[in-house]
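Let me give you the structure first, and then I'll get to my questions.
Removed: one protein chain of the complex. Kept in place: all other protein chains.
Every chain is named by a letter (A, B and C) in the order it is written, and numbering of its residues begins at 1.
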Amino acid sequence: MTVESTARAKTPRSGVKRTATKTTKKAAAKKAPAKKATGAKAAAKKAAAKAPAGRPEPEMVQLLTPEGVRVEHPDYTIDIDADELRGLYRDMVLTRRFDAEATALQRQGELGLWPSLLGQEAAQIGSGRALRPDDYVFPTYREHGVAWCRGVDPAQLLGMFRGVNNGGWDPNSNNFHLYTIVIGSQALHATGYAMGVAKDGADTAVLAYFGDGATSQGDVAEAFTFSAVYNAPVVFFCQNNQWAISEPTERQTRVPLYQRAAGYGFPGIRVDGNDVLAVLAVTRAAVERARTGQGPMLIEAFTYRMGAHTTSDDPTRYRSDDERAAWEAKDPILRLRAYLENEQLADEAFLASIDEESDTMAKRVREAIRTMPDPPAMSMFDNIYADGHALVDEERAQYAAYAASFADTDEEGN
Amino acid sequence: MTVESTARAKTPRSGVKRTATKTTKKAAAKKAPAKKATGAKAAAKKAAAKAPAGRPEPEMVQLLTPEGVRVEHPDYTIDIDADELRGLYRDMVLTRRFDAEATALQRQGELGLWPSLLGQEAAQIGSGRALRPDDYVFPTYREHGVAWCRGVDPAQLLGMFRGVNNGGWDPNSNNFHLYTIVIGSQALHATGYAMGVAKDGADTAVLAYFGDGATSQGDVAEAFTFSAVYNAPVVFFCQNNQWAISEPTERQTRVPLYQRAAGYGFPGIRVDGNDVLAVLAVTRAAVERARTGQGPMLIEAFTYRMGAHTTSDDPTRYRSDDERAAWEAKDPILRLRAYLENEQLADEAFLASIDEESDTMAKRVREAIRTMPDPPAMSMFDNIYADGHALVDEERAQYAAYAASFADTDEEGN
Amino acid sequence: MAPGEKLPIAKAINSSLRTAMENDPKVLIMGEDVGKLGGVFRVTDGLQKDFGEDRVIDTPLAESGIVGTAIGLALRGYRPVVEIQFDGFVFPAYDQIVTQLAKMHARALGKIKLPVVIRIPYAGGIGAVEHHSESPEALFAHVAGLKCVSPANSSDAYWMLQQAIECDDPVIFFEPKSRYWGKGEEISRGVPGPLHQARVIREGTDLTIAAYGPTVRTALQAAEASAEEGRSIEVLDLRTISPIDFDTIQRSVEKTGRLVVVHEAPVFFGSGAEVAARITERCFYHLEAPVLRVGGFHAPYPPARVEEEYLPGLDRVLDGVDRALAY
Partner (left out) sequence: MAPGEKLPIAKAINSSLRTAMENDPKVLIMGEDVGKLGGVFRVTDGLQKDFGEDRVIDTPLAESGIVGTAIGLALRGYRPVVEIQFDGFVFPAYDQIVTQLAKMHARALGKIKLPVVIRIPYAGGIGAVEHHSESPEALFAHVAGLKCVSPANSSDAYWMLQQAIECDDPVIFFEPKSRYWGKGEEISRGVPGPLHQARVIREGTDLTIAAYGPTVRTALQAAEASAEEGRSIEVLDLRTISPIDFDTIQRSVEKTGRLVVVHEAPVFFGSGAEVAARITERCFYHLEAPVLRVGGFHAPYPPARVEEEYLPGLDRVLDGVDRALAY
């Protein structure tokens, strides 16, 4: 029949099935339900645990099992040396540490809010490290790891969550656009930027990050359409962290998200989002496609939001500890660490040095935030227009006079 | 590889390929380029001509070739008696005649605008006749044939194009919603309505009509998402008439539109939109799925807008006569007529009676429109709110007083 | 049963929703995270548990989709109450609201009704990030076919929501989120009056302050502070933004001769402009000073650490009062 039925779409095909099954079986063979592990090693060796309830588990690219064992994939290989491997480890550890520090700073009242990336380090570092400096990134509000890869000063990321600005870094100094809060909007900006890249004849790639929830927004669908029609060099990087606040991915789709792409005329792929090597390999391939005029691609990084949606959220209201525990066994950092240790690519000294670097970085961030000045009241009239606006000038002047009247009062009061 | 590539998505599968290829070959065997035919018979026998330039031609369901030959399809059969067949012919002829009459009325200044359905009669009558009275239809602005099937008085369709109202018929008297001009919006209304049907436990199906251009709108994508997530009994009926005003379908997608559905988790299918039997069969099947709790489906009726986008449009600016000529050879009415004649299901008397009925209908429509009164000025304050609004009352009263002041003047003037 | 109880506004709304759902099986709740989570503000807390997933619907993350399907549900005979998570996220649904929801009744010459309520937690003062503190009411009030209201206390929150849900027209229900979890007021035992009526909440003779939603409290504070200086200020809680109850404002201004309108939304093209224009027309010979407006500036809502300066707080309102009285 000519109907492309759901069932059929879900059936793995040809080589795909073979490999995916192989990988999965290998992982499964080592699995056994286990209580929450405490130490890093224990966790790494722990069973990868069951898939989220009721979710179909299609093939996904994996190069490193949850236990830290390298496996091969017929389509994606990775050429990476020991230094780079250690670099990925360092990136992930520092990112996680930064994230924890930000969460702590929120608890201490230094930030109004913090959206933690805990658990998504591999998805972000793997994709972020696949990029060249001239590539351009359009993030959501959670891409702290990608920002790290782009060289954005971590302290700068905190400004908007402290309430001193709405972003404020210069997107062009690191080719990392401002955080975008309104879900899905940035997919179109990325697509437009990529259309411009193509017009310029450049071989820059553009990365559009968004979440599983965002895939429901019309803007993301329109970005798919525009990117396909103009064959724009944009990679859509969807971090499916299983949740959009309290809503599981089943509230957004009933088939795996990566399959969305085919109906728009470009490839989609699911990658183990907790496997930094697989993410790196797949993103490199997608970016290469973009550079060489092959157009857009959708990557679904299958991962998990280990923490709350933001510090304002209470996930105990909508999900179980079991689920989290199962995902802890797939921790992105632990698995790379296990691999490094097994392969004797990281010794105690190296690991200690990273921990130390983390401490230093965290301290620096803490200090930076605590001394971050509040913006002056008059700043609310700044940068509304590039070329000025008479009403803003008028309101600025009126407010200045009004504020000055208090200064007088204060003086009088003295 | 795990990538669902475009190329792969386009490859026909299993039984599909076999049958589709067979059909196509059969049709092709009879083909030969031909100049524009004049008589109905000549045209019916004429070659189906080449596919639109550069468009991939995937399998599509066909039960009646352009030459009027019945062919079988492994998945879609049709059980239809002679009376029904003649009924479909009658529906299409009357619809076309009504459409021509409306175009003429526009030329004569009776209407401000008319969007002709010329060429799309099979897509509309085939789908419209697949419905039960309790089913519900959400049309665009071009579904005159579907409206006919629903029993909407043709003259009523003209009101908005004459400028006396914005629709005005009661959607609930024929379960045919008002025409919707803003592209794609109604796909969500249909989905919501279908969600309500499901809540009510009814076995009603909902049909959402839209064009190829509409598939780019975020609203249509969101309708796909909502309908899939809630498994709503809605059938998305996309008339791909190859054009969105001056833009060919390639400006909206680079793969066949029916493939869009799979990525949202429901089946999509392409049907020969100029084959009323195939459209009827496929729509019946889709509606049956909806009724029986199997959720949404997308039907892409592959057809052609024979005329201008509307009477305001000038298609010579963007498309060639050749293209139109090629599609004329696939005329939906001529092919059913050829079939009826070949099978001796329609004699001269029958055909003449339909022509006569058409004349009568056209005359009635013409008279109705010419006597259709302009709305009174005060009507602009009516029906803005169901429960009233103080400002509307105030403005109504002010306007009435203002208008009355002229009445006084006029009287004084006398 | 909320009437008679003293509840925070958020709980009053929760209770109102519960009552509406108990009274009418056609009432549905739709929105992001309204189910298990009970909404990010917990306004719908417990409702899905008691009324089921079929009536308290967690939707996909798509506001146009939410409003568009709510329209379809309304056409099928349901009365959807939609929650938009924050003010700044209503705009993806703007087309469906303005082009479809607002106009469909008129388009059908009155033959169909669109009883859809869109609840928007709005306005600032909660120290939030961008898009979480906006006051977009003018963008809806300008559009015929919509009604807009904003309660300022728990009792109105409870009763006005009942009335909005019972109304056969689409109602945009602006909830002052900064007031959600304050102590709250007692819910009156009966309907406190028509939905679209302003209320004199403090009588005075020298000047009128008109406010709605989150600024009503500030207006009252300003009246109190002014009283200490011997000025008698009348305070109006407008309650309804479309329509605006000009009659009540007019009566007040005919008495006081001076009017200051206070809202958080930017002043430029805001509600205050409409009030000023029409009241000046109605009360031209009564006004001893131009109608003054105290509200947001023509600027994006600023970062949290500047919002106190941006918002029309007590000092800025008193400044407006001073300026009006100086004429």
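We take it that contacts are C-beta pairs under 8 Å (C-beta built on N, C-alpha and C of every residue); 3 or more make two chains touch, one makes a residue touch a chain.
Remember, it's a predicted structure, so these values are computed and weren't measured experimentally.
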- Note on the structure: By the document's definition of touch, the residue of B:135, B:219, B:300 or B:328 touching the omitted chain is B:219
- Missing-chain contact, candidates C:91, C:122 or C:212, resolves to C:91
- Task: Consider the whole complex, including the chain that is not shown, and state which of C:117, C:291 or C:311 touches that chain.
- Result: C:291
- Query: Thinking of the whole complex, not just what is shown, which of B:65, B:174, B:225 or B:252 touches the missing chain?
  - Reply: B:252
- Per the touch rule stated above, chain A touches the missing chain via residues 165-172, 177-178, 180, 182, 185, 187-197, 199-200, 218-219, 222-223, 225-226, 229, 382-387, 389-392
- Message: On chain C, where is the contact patch with the chain that was removed from view?
- Response: 88, 91-92, 94-95, 98-99, 102-103, 106-107, 130-131, 138-139, 141-142, 144-145, 242, 265-266, 268-274, 276-278, 280-281, 284, 289-293, 297-300, 327
- Message: Using the document's contact rule, name the residues of chain B that touch the chain not shown here.
- Response: 112-113, 160-166, 181-183, 213-214, 216-219, 244-247, 251-252, 312-313, 317-318, 374-375, 377, 379-381, 384, 389, 391-392, 395, 399, 402, 405-406
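As a working rule, only the chains that are shown with their structure count from here on.
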- Between chain B and chain A, distance of the C-alpha-averaged centres to the nearest whole Å: 44
- Where chain B touches two or more other chains at once, by residue number: 218-219, 222, 225, 229
- What positions in chain C touch 2 or more of the other chains? 59-60, 62, 64-65
